[in-house]
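The structure appears right after this line, and notes come after that.
Omission of a single protein chain aside, the complex is shown with its protein chains in their original locations.
This part shows subunit A:
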Amino acid sequence: MRHLLGTEGLDVDIATAVLDTADELKRTLLGREVRKLPTLRGRTVVSLFYENSTRTRVSFEIAGKWMSADVVNVSASSSSVGKGESLRDTALTLAAAGADCVVVRHPASGAAHRLAGWLEDNGTSVVNAGDGTHEHPTQALLDAATLRERLGGLAGRRVAIVGDVLHSRVARSNVHLLTTLGAEVVLIAPPTLLPVGVGAWPVTVSHDLDAELPAVDAVMMLRVQAERMHGGFFPSAREYSIAYGLSEARQRLLSEHAVVLHPGPMLRGMEIASSVADAASAAITEQVRNGVHVRMAVLYHLLAGDNTAGAADAATATRTHGGEA
């Protein structure tokens, strides 16, 4: 694996290997006082964020540091899009300065792919940490890790993705990854928040949350951005909450084993009732915890060993170096 740009087209073996490595890393680090492996010592990871996202950036930063990589944070203003130094020049500068990997968050869809193209000759890896409304592959991987952990596997499982699918890179990445891993996906949203052409996606579509809940193994709630509420996508927050919010009453429709996910930050009360978010069925804090292990696994697969390194090699590598930390 040279880059991680998206989950669309991500090979099932590679995805599984990353998830297995994340499991292995989680076990290795469990209960350790010093959670540091020397695996990526001497490698430099630059996080280049054109959008604010504390949780994603911190997660990558911790992941890099726990692998002993040098992590450099670059915050770039999103207003530099189209003016100031171009993304291309920034990318070439970072590569020239010795970045082994650039983790990029950018408001423009496709930005990570462009970056990878410009860095073609430099040997620098690119991780897409969210590009516009396109993809957010590590979020999908951490969601999959969490569901695997809770449900014991994804093959044949049914996952509902609820809310603003239209503007959600999390939804797009999850649709690709979950179906790749053998799960069924049902998208539940008002028609105005579903992408045009969604009929061609490998999913089913519904506008009726109550009807779907009893049959799903997991519910993934999406964030509704405040500006959408006034953008005419739906009449009011109240009406949205009534139709698509995960209330306590709706939680009771879920089967006992069903897992509730939310990528955060949550709009408690509107998207999800506070009690539901804090209930045992919710895996929201586990998502955050798994995020670090998944991102460690991604950096490992990009930067350590050769590209064919599988889960077994990764585990060996972490164990071998484990004692040195």
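As a convention for this text, contacts are C-beta pairs under 8 Å (C-beta built on N, C-alpha and C of every residue); 3 or more make two chains touch, one makes a residue touch a chain; residues count from 1.
FYI, contacts and distances are computed from a predicted model.
Among the names given as "Phosphonate C-P lyase system protein PhnG", "Spore maturation protein", "CRISPR-associated endonuclease Cas1" or "Dihydroorotase", UniProt records the absent chain under the name "Dihydroorotase". When the whole complex is considered, the residue among A:Lys65, A:Arg114, A:Arg268 or A:Arg289 that touches the unshown chain is A:Arg114.
When the full complex is taken into account, the listed residue touching the unshown chain is A:Ser86, out of A:Asn52, A:Ser86 or A:Ser255. Check A:His3, A:Arg169, A:Arg223 or A:His301 against the missing chain and you find that the one touching it is A:Arg169.
Contact with the chain not shown here comes from a single listed residue; of A:Gly42, A:Gly123 or A:Gly197, that residue is A:Gly197. Where subunit A meets the omitted chain, the residues involved are 8, 81-82, 86-88, 106-111, 113-114, 117, 131-135, 169, 172, 195-201.
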